[in-house]
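Got a structure for you, written out below as structure tokens; questions coming shortly.
Part of the complex only, each chain left as placed.
Each chain carries a letter (A, B and C) given by its place in the written order, and its residues are counted from 1.
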Amino acid sequence: MPIIHSLIIAISATLITFLVALPVAYFLIRRHTHFGWVLESLLLLPLVLPPTVVGLFLLQLFGKFGFGGRFLALFHNYSLIFTLSGAVLATIIVVLPIMYQALKAALLSVDSNLIEAATVMGATPFETLRLVVIPNAYQGLIIGLLLTFCRGLGEFGASLMVAGYIEGKTDTIATSIYFSIQGGDTSTALLLSGVNILIGVCALLLIHLLNQQIERKKQQL
Amino acid sequence: MTLAIAIHKQMNARQLNFTATLTEQIYGLMGPSGVGKTTLLRIIAGLTTAETGRITCQEQVWFDAAQKINLPPKTRRLGFMFQDLALFPHLTAQANIEFYRRLKAQPRQVDTEFEQQLITELELEAYLTRPVTQLSGGQRQRVALCRALISRPQLLLLDEPFTGLDDQLRQRAIDLTKNVLAKTPGTQVIIVSHRRDEITAFTDNILALER
Amino acid sequence: VTIHYSAAASLKDTLTELAQNYQKTHHNTDIELDFAGSGQIKQKVLSGAPIDGVLTASKTDMQALTKTDKATHSQILLKNDLVVIQNKQAPQLKGTLKQQLTAANKIALGEPKLVPAGNYAMESLASLNLQLKDKFVYANDVRQVLAFVASGNAEIGFVYRTDAKISDKVRISAKVPAKTHSPIRYYVGVSATDKAKQQATQQFNHYLTGKPAQKIFKQAGFKMAN
């Protein structure tokens, strides 16, 4: 179970941050607004704070008496706290800065001539992003995905705060490792660490194979 | 099309003043290296903003510094062959040429027969499935020319389109371009070249930029 | 001499004050205070961290150290009580502990293997014959139990009496009878290998059991062991 939970959390956090950060980064690079400056600072926040603090903040916000919590309670008395969705949310907040900065670096590396060429040809900003920027930035984008996914696997401070450690419901590999180590159960901890590393290496391998595929496609068409 | 623009700062503190009314279909643009030919095309395309002036095209105001009008490039219905080509390095020759088809917002009709003819004339068949990064200089040049010609734009801007081709290919490319223009009378074209013969093959309307 | 003293995190403020007082009169002893969970302290000592004095919030952690001779001169220092807390914004819970617990949807407690308070809570629940496992939300430490209750998402949580004071968003709704769990004791011990440090640590431990120290501990809500 912890393995499945971890995978759910890491994968959905990666996908969601990707889909959120990509348009934001793209938009902010294209126009240098002052608003962007504020947003970037905000985005750094979860990085400079200990994850536990981020978790505590989210707990208060989405708790029964918090603003977010009361709002969500309007929908069939829904609550994020002590659920897997809560863990996903916490992880998203923690990994978002990494994803954002990595994507920004990737987008910045795309030759502006290509963007101009697409624009002149009548491409909308979104089409330019999809057809020109992403394919040319893919190496950097993939590294951003890898970093985010792996950090999502390892994160436990914030999600433990928001989702708690409920066996069979919100336990993840990272929290299980943490608890078994603290409880002196080194063998379980080692086993679970091994699992996490394996997942990480699989992700790396996947990316490696994907890269090779793309390179081969380019070369031996 | 009427043009009256001035630019200074974005030209390394050189000065470019240019005024013209273009009524014919084909114009050649000549001038010594660094005089501002590329800059002028970029201004027309809306990629560089002139400091003062006004550009209109078929009753439509594209640019007016005084009124702060500046139509975005994508609505100007252009074909632009860049001096440094700006081919998409992640795509094959064919995908570069057919890039227009993937744009949904501003579809342009590209008929397959016409495309096939361009490709054959420019001797590109054998390379269509290659990524453009694996093409020779001259092959890339032809892909870029093909990409610009195929778009059937309102205004076609060709920046040194025939450079780097051997005499035989150059002649073929010139003839082809002439053909395309003859078939699409609605397309106005400005051709930049440093060779007078390349221009005179098309037209006697020469716009000269001088220092 | 400089001694490295690792103590349970819940004693941070009290012990910092005591160490300062102690150093005023004992100029040749420098005390490096370091705080962590009791389980973590045990881990650190077992991993070979250069720790001279330990203060744990549980018997088992201290026992793990004395058994392997990683700590000596262990002795009981303080006592504490287990209580259940609820959110101040919620209506005051009524009824016996048993009723309160069965009525709750979510019960926050420290992970038993890790947090001594969680372990005591489990003992009590067992002796009260309550099967509530599917209501448990395990927390990393006492603070997290407080946070869970303060956020309103766990109706009830197990903490020490002294911890209940930390947060002004919770109130004590019931006491857990002391006889339902093994006694809650704080232990001090000496882990130093160096003679001089051993002596200095023993002296400081002795000071902690003395009158002036007791007063400060009492202010924080602890009871003395004897």
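One rule holds for everything that comes next: a residue touches a chain if its C-beta (ideal position, glycine included) is under 8 Å from a C-beta of that chain, and two chains touch if they have at least 3 such contacts.
For clarity, every value in this text was computed on a predicted model and none was experimentally measured.
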Completion exercise
Taken as a whole, the complex in this structure file has the formula A x2, B x2, C x1
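Everything below uses one rule, namely that only the chains that are shown with their structure count from here on.
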Practice task
Give me the ID of the chain with the smallest distance between its Cα centroid and the all-protein Cα centroid.
Solution key: A
Completion exercise
The chain whose C-alpha centroid lies farthest from that of chain B is chain C
Completion exercise
Taking each chain's mean CA coordinate, chain A and chain C are separated, in whole Å, by 36
Completion exercise
So, in whole Å, the Cα centroid of chain B is separated from that of chain C by 78
Fill in the blank from the handout: Whole-Å distance, C-alpha centre of chain A to that of chain B, is 43
Handout entry: Sites on chain B at which at least two other chains make contact
Key = none
Exercise for the section: Provide the residue numbers of chain B that touch chain A in the complex, in ascending order. Expected result: 45, 47, 72-78, 80, 82, 84, 86-92, 99-100, 102-106, 108, 129-131, 133-134, 151
Handout entry: Complex interface listing, chain C residues touching chain A
Key = 37, 39-40, 42-43, 64, 87, 89, 106, 108, 111, 113-114, 136-140, 144, 147-148, 150-154
Completion exercise
In their shared complex, chain C is touched by residues of chain A numbered 56, 59-60, 62-66, 69, 79, 81-82, 160-161, 164-167, 178-185
